[in-house]
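The complex is shown incomplete by one protein chain, all other protein chains being positioned as in the whole.
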Amino acid sequence: MAQTFSANSHDTAALTARIEKRWAFLMVGIISLLVAVVIFTSLHWAMMPPSRVETINPSTLHLSGEFVESNLGSAVEPDGSITVRVVGQQYSFTPQCIVVPSKTLITFRVTSADVIHGMLITGTNINSMVEPGYISTFKTEFKQPGDHLMPCHEYCGVGHEAMWANVKVVDKDVFSKMALNTRRLTCDF
Amino acid sequence: MISNKRLVLAHFWLAFAVFGVAILLGEWQMFIRSPLHAWLHNPDLYYRSVTAHGTVMGYVFPTLIAMGFGYAITELALDQPLIGRRWAWAGYTMIIIGSIAAVVPVALGLDSVLYTFYPPMIGNAFYYIGVVLVVVGSWIWVALMGINLQAWKRAHPGAPVPLPMFANVAAAYLWGWTAVGAALELLFQILPVALGFSNTINAGLSRVLFSWTLHAIVYFWLMPAYIAFYTIVPRAIGGRLYSDTMARISFVLFLVFSMPIGIHHLFADPQVGSGFKFIHSVFTAMVAVPTLLTVFTIGASVEIAARLRGGKGVFGWLKALPWDNPQMLALAFSFVMLGFGGAGGLINMSYQLDSTIHNTQWVTGHFHLIFGGAIVIMYFAIAYDLWPHLTGRAMRDLSLIRAQLWLWFIGMIVTTFPWHYVGILGMPRRMAYFDYSAPGAAGEAIWVVMSTLGGALLVVSAVLFLVILYRNHSACQVEPAPFTFSKAIHEPVSLPLALNGLGLWVGLMIALTITNYGYPIVQLMGLPDAKVPAVFVGAK
């Protein structure tokens, strides 16, 4: 049976090589297209994974600096944007309930006081690691009001399964009224 | 002809025995955190189980398979007895000692750090020492594979290295180098703290070092499956390998591209810059190329088999395939799972889409589909093919084998598809229990139950597999025909130097490690501020 293939060995060898070369070029083409799509979205929507490396001492977060307890939560900046500062620790985020306005630029600043944590906000693309020694900074915008869950998504010890926070997105005007009374907003009560 | 049958059998049996235990742990984990079971009163039991399941399935099981298969290939493909038999047994012993040293403290609850270590969480030192022993034991195998190939080359100057051995040594070198990342993490970061010499650790640096191992290890798991695709399946179904050259190119591309891409696991991490994330994203796309080449070459090889059996037409030849042949069945299932898993993988590696599913159940679904599905089903196929040659007894339970493969395929699909789906809904992975009554989580319950049932099918299939292998030891004795690997349509007469050795490709692998990992590692080493206090597991 094998003779059918080797009968005209030289020709068939060239033929098989030609076909598989074509396939290889096609595949490299598909892969290049995928990479091109990634580049396009990166430029067009300025979407990029975190790149803002910044270090911090996790043992002294509570003593001074921007992660002291009284400075956690949502802050209204002079330019109207919101900065949300969050500390992750075994086994809760502080604040436990984050409140932010819709249709507003929001900058998250998150770090950990002990081990590696993670956070994602359900129903959104917000997803970040939270690591001791580093601050995660990322920007986002919520399109509409609504309630979301915010679980810790990286194993952080035996209480990990209970590390769930909440995110409330409220209407911009409602938020402005809330912000009149206090400088750092949370929905912890 | 295998002269060291006991050595090969010892590796395979130990591998499948630990696999049998670990799969029970896996199903138990799925069951107790599903809505079918009340919340576990000691969540640590779940995390111990995850640590043990992952350590066994990720490190011990595939390493033993690669080693046993590698020893068999060395003798079968080179037609010479294994050089370094004593060393091989020494490596095997180290893996046994290492596994025991690792699993005992895990069972005692001293090392619930999961198999990904997660410093600054630090557990009992014996777990890490055990993992190091397993790796060092496997490095003996890496060295032996290289030594055996060199000895053969000296005896056969200029002759083409048989494809199975070429691929096998590529897998060994890949593993030898990729394990270095985790070894550096364990030896220089974790163990000094676990042994009490230091109190602080750079968690970000540890994650970068671990990512060096974490992704390429998947390709190390994959290698035996691909070797079977190229060198066993075409022969077993009565066909020819379409192209020997393309096979070699695929294996060297794996060697070059599977390592310098691990930072795609760190897309959501704060300690690595976006430039390196992008480079790793592009190289991750490249590692899809050898798989896509394989799909073509193997697809064509299978078509040859069908046409030799009288298959006709553009698609009609599919009917002429030997579907009752376990190798054919395993290959088809493996390709289907590889296709779905690969498509999911393209999402994971994408610079932007990753953020929708990072660290959710999607990821669990993804690597179970690729590893547990596409790869492990080929481990089964390898065992079925080799067993008669190892035991000298006939493998007659063909219908049982088919049932086993079908069950594994269906079970894996039913297990992993719902996982992908709940991942998109935002269900995090690795939690001991969930409140399915909570608003926002209620929609997940039914899917979690479904995947638990899929897991039960997998357990049944695994039991069936072990029974089939065990029964073979008491089947009637036969003199099996000499073992052969697939023949290519055009067997190589002479090969270019680059495809008859791995020097060039190992060089490129190391060069890319330096370009893609060098700066992030050196930079993080130079950040003393980022050293953070260790958090001891269960500390008193």
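Going by the order they are written in, the chains are A and B; count residues from 1 in each one.
Assume a residue touches a chain if its C-beta (ideal position, glycine included) is under 8 Å from a C-beta of that chain, and two chains touch if they have at least 3 such contacts.
Just so we're on the same page, contacts and distances are computed from a predicted model.
Visitor: Name the absent chain by its UniProt protein name; which of "Cytochrome c", "HypC/HybG/HupF family hydrogenase formation chaperone", "XdhC/CoxF family protein" or "Amino acid ABC transporter substrate-binding protein" is it?
Guide: Its record in UniProt gives the absent chain the protein name "Cytochrome c".
Visitor: Taking the full complex into account, find the residue in B:264, B:277, B:393 or B:490 that is in contact with the omitted chain.
Guide: The missing chain is touched by B:277.
Visitor: Among A:16, A:55 or A:122, which residue is in contact with the omitted chain in the full complex?
Guide: With A:16, A:55 or A:122 as choices, the missing chain is touched by A:55.
Visitor: Taking the entire complex into account, which one of A:12, A:107 or A:176 touches the absent chain?
Guide: Candidates A:12, A:107 or A:176; residue touching the omitted chain: A:107.
Visitor: I need the residue numbers on chain B that touch the omitted chain, in ascending order.
Guide: 39-44, 109, 199-200, 256, 271-279, 282-283, 286, 431, 433-435, 438, 441, 496-499, 501, 503-505, 507-508, 512, 515-516, 519-520, 523, 527, 533-540
Visitor: Spell out, residue by residue, where the missing chain touches chain A.
Guide: Looking at chain A, the ones touching the missing chain are residues 39, 42-44, 46, 48, 51-55, 59-63, 65-72, 75-79, 83, 87, 89-92, 94, 96, 107, 109, 113, 135, 137, 157-159, 161-165, 183-184, 188-189.
Just so we're on the same page, only the chains that are shown with their structure count from here on.
Visitor: Could you list, by residue number, the parts of chain B that touch chain A in their complex?
Guide: 43-44, 47, 50, 112, 114, 118-121, 202-204, 207, 240, 242-243, 245-246, 266-275, 277-278, 281-282, 285-286, 288-289, 292-293, 296-297, 300, 304, 308, 346, 350-352, 354-356, 358-360, 425-426, 428-434, 438, 440-441, 487, 489-490, 527, 529-533, 535, 537-538
Visitor: State the interface residues of chain A toward chain B in the complex, per the touch definition above.
Guide: Spelled out, the residues of chain A in touch with chain B are 1-2, 5-6, 9, 12-13, 16-17, 19-20, 23-24, 27-28, 30-31, 34-35, 38, 41-42, 47-59, 90, 114-116, 118, 120-123, 125-137, 147-149, 151-161.
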